[in-house]
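Only one protein chain is missing; all other protein chains are in place.
Residue numbering begins at 1 within each chain, and the chains themselves are lettered A, B and C in the order written.
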Amino acid sequence: MSKLFRATVTAHLDVNTGFRLLTLQPNCLVAVPDPGQFYMLQAGATHDPLLKRPFSYFRAENGTISFLYRIRGKGTRAIAALREGETISLIGPLGNTYPMPSGEFIAVAGGIGIASLFSLLGAADGRAVLFWGGRTANELLMPEAVKALVGSAVITTDDGTAGRKSLITEPLKEYLALNAHLPVYTCGSAPMMRAVANACAEVGTRCFVSLEAYMACGVGACLGCVVKIMDADYPEGKYRSVCKDGPVFNASTVVWESRR
Amino acid sequence: MSKLFRATVTAHLDVNTGFRLLTLQPNCLVAVPDPGQFYMLQAGATHDPLLKRPFSYFRAENGTISFLYRIRGKGTRAIAALREGETISLIGPLGNTYPMPSGEFIAVAGGIGIASLFSLLGAADGRAVLFWGGRTANELLMPEAVKALVGSAVITTDDGTAGRKSLITEPLKEYLALNAHLPVYTCGSAPMMRAVANACAEVGTRCFVSLEAYMACGVGACLGCVVKIMDADYPEGKYRSVCKDGPVFNASTVVWESRR
Amino acid sequence: MNPSLGVNIGGLILKNPVMTASGTFGYGEEYAEFLNLNRLGAVVVKGLSLKPKEGNPVPRIVETASGMLNAIGLQNIGVERFIADKMPFLRRFDTKVVCNFFGDTIDEYIQVAEVLSRTDGIHALEMNVSCPNKQAEWCVFGTDPKVLNEVVTSVRKVCRVPLIVKLSPNVTNIAHMAKVAEDSGADAVSLINTITGMAIDIRSRRPVLANKIGGLSGPAIKPVAVRMVWEVFNAVRIPIIGMGGIMNGADALEFLIAGARGIAVGTANFINPTATVDIIDELEQFLHDEKLSDVSEIIGSLRI
Partner (left out) sequence: MNPSLGVNIGGLILKNPVMTASGTFGYGEEYAEFLNLNRLGAVVVKGLSLKPKEGNPVPRIVETASGMLNAIGLQNIGVERFIADKMPFLRRFDTKVVCNFFGDTIDEYIQVAEVLSRTDGIHALEMNVSCPNKQAEWCVFGTDPKVLNEVVTSVRKVCRVPLIVKLSPNVTNIAHMAKVAEDSGADAVSLINTITGMAIDIRSRRPVLANKIGGLSGPAIKPVAVRMVWEVFNAVRIPIIGMGGIMNGADALEFLIAGARGIAVGTANFINPTATVDIIDELEQFLHDEKLSDVSEIIGSLRI
């Protein structure tokens, strides 16, 4: 089972303006991913765009793998141009996984960050309390599918177009005050995840963050995607690759460098 | 009427394996091309492939422009991937035209070279005797449409899969021996056109060749596509641009440099 | 009110920083039917020599990944015919005319500069001391500090208009070469010229270009060009004209932020004949979005 393979597009839908759901049928036998893992994707055969792009898998069921993504630059534009029946090159599954929570847990998603948490929510059948924040309602994708997987969901938007008008950390803090024992899993923008990590640190509960980084290889070879992680030997932190040692890290070990 | 415009694909058909017919509907008012002229085409928006590619127009009728092309490298592959409804960037019409023959004339096409001569044949309603050669039958595209435009057609292939098994210059020479007064118009590979030019020189009839060259700009600005042309001031020949001073030249003025 | 785009490049006053790169815009005529030349900061014409030049045999160009190699061989009609046949057309426009030129000897450089800078309607000269796609030993003009100093100093003496020295990127230390140009009296430097490269046809096992080697241009070289502009900006006081792979307004802004006061559009003209005016519009839009009133506010504004 090679981690380098081609897959055929079986469905490619607009979920919202600027967001698409890509469903792929691998052209050979491939490994089944676990929640938190990701793939490197590349559409097209020319040298521009050059590198593959990292995407968490959204769903993996009856042999297909799907990705929920936002169209940003040339890489995602090339992917967005794929039609049903066309093929795409992938590497994966890559990276580590979310440590499976034994009981109830809190999931905090920032916008498209839901793409990474979705598989965890699915695997944890209803044991999650979801806190889901976005700039605006459009960023909260496939709400029905998501809500169906969780015990309860608290929603916020910066502009109040959906749920409460606030940052997601506000309701989270209120909830944590009463449920400080629950582990927290979060994926979203770096500033959001940092705020979530702080909130968890205050009440002393464990927090797992799924980090983003620019990636070239996705397999730990180029050292392009590193983040400083603290451990016993390196109290000041040491560079680890997000693609191989991560993308999921214990928030308390992450040295948050202000990514200009 | 800008010569730089975008057009929408209204039809894109496989004519034969490796050969396609692209029909475009300009998105704005554009000039009507004359036989012999060409356009620079580019599909896609990334930097690889970078340059536009030159293609003679095949047909220009009721507002659409069509191109008959062979898939060779990355530029034509990108064009071949275009679907109905998608748009493409063009510059044109560019270059000079075939001097319109007053009476009967001979057209000599090498394979895909028919794409350039097709519009001339159409404009000269049946006054042409066509000599059409190819490596194999597959290279003789849309024979019915072509034959409908000419008085008579002689066909040869290197492998004998269609017409007589010989080089096109053989029947041409036989015909010229009896019709040395007819002007000859030719488009095909450089070696073929050179042989045709020599055959015409021998019997002393005028021959017009439509040359090919690598092109970057298509408008005479880069001087990348030059060919040596002789005239009174420059008996040894002087570099002229195929895109602007050509692509059609009087064969007797061309200095055939053996393009390695 | 609209942000002001005007810049002063060593005495050459432009309505906006956008110029054409020599050799990619012919003598201006070729693109006149595609865009309004009056909108350009300046038109920089194909490199001129004392006598007409035939140039190299074909193939002269080949495409590479996000770039192209060219070995035109500096084909041009020579100063005389340029002034007689092309200048009358260029004088009709309300844009600045910059003449790119070169010589086979220092003497030729001087003669060409004299003739051109005496010609009415020519607002500045750009000396090409790079010519990566010719192998004559005078290529060292652009890569040997001593020779560069000698040729620039002598041309400066006879040149009556702003003198721009166009630097070759095929050097170990471009900042040093720029300093040499400055100390030799250049009013501005422009960079980068093409980077020398080669492509081989593996079937025939021959170089694709008849000239064997050629000059690499296009988006592929942009990162190298931006880096060199920034290095030169930190080394000299004279203004810089930046170029190398500029395809759109965002690319142009990278060069301005790195320290270029003017920018030139080359290969992009081939793909999009209106690239220059599109870039002018995008620059204006950017300044507007960033609430900046003058382009000078972004020139050399790199935060480090």
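For the reader, a short list of remarks on this structure follows.
Just so we're on the same page, contacts are C-beta pairs under 8 Å (C-beta built on N, C-alpha and C of every residue); 3 or more make two chains touch, one makes a residue touch a chain.
As the structure is a computational prediction, the values presented were derived from the model and not from experiment.
Hidden chain, full complex: it touches shown chains A, B, C. Across C:Val226, C:Ile240 or C:Val295, the single residue that touches the chain missing here is C:Val226.
Checked against the full complex, the candidates A:Val15, A:Leu51 or A:Val203 give a single residue touching the omitted chain, namely A:Leu51. Of the candidate positions C:Pro207, C:Pro239 or C:Gly266, contact with the unshown chain belongs to C:Pro207. Residues of chain A that touch the chain left out of the display are 2-4, 42, 47-52, 89, 91, 213-227, 238-239, 244, 257, 259-260.
Residues of chain C that touch the chain left out of view are 64-67, 69, 143, 170-173, 195-200, 202, 204-207, 212-214, 216, 218-224, 226-227, 230, 245, 250, 253-254, 257-258, 286, 298, 301-304. Where chain B meets the missing chain, the touching residues are 47-48.
Keep this in mind: only the chains that are shown with their structure count from here on.
Taking the mean of each chain's C-alpha atoms as its centre, the chain lying closest to the overall protein C-alpha centroid is C. If you average the Cα atoms of chain B and of chain C, the two centres end up 35 Å apart.
If you average the Cα atoms of chain A and of chain C, the two centres end up 46 Å apart. Centre to centre, using the average C-alpha position, chain A and chain B are separated by 53 Å. Contacts with at least two other chains are made by residues 47-48 of chain A. Looking at chain C, one finds that residues 65-66, 219 touch two or more other chains.
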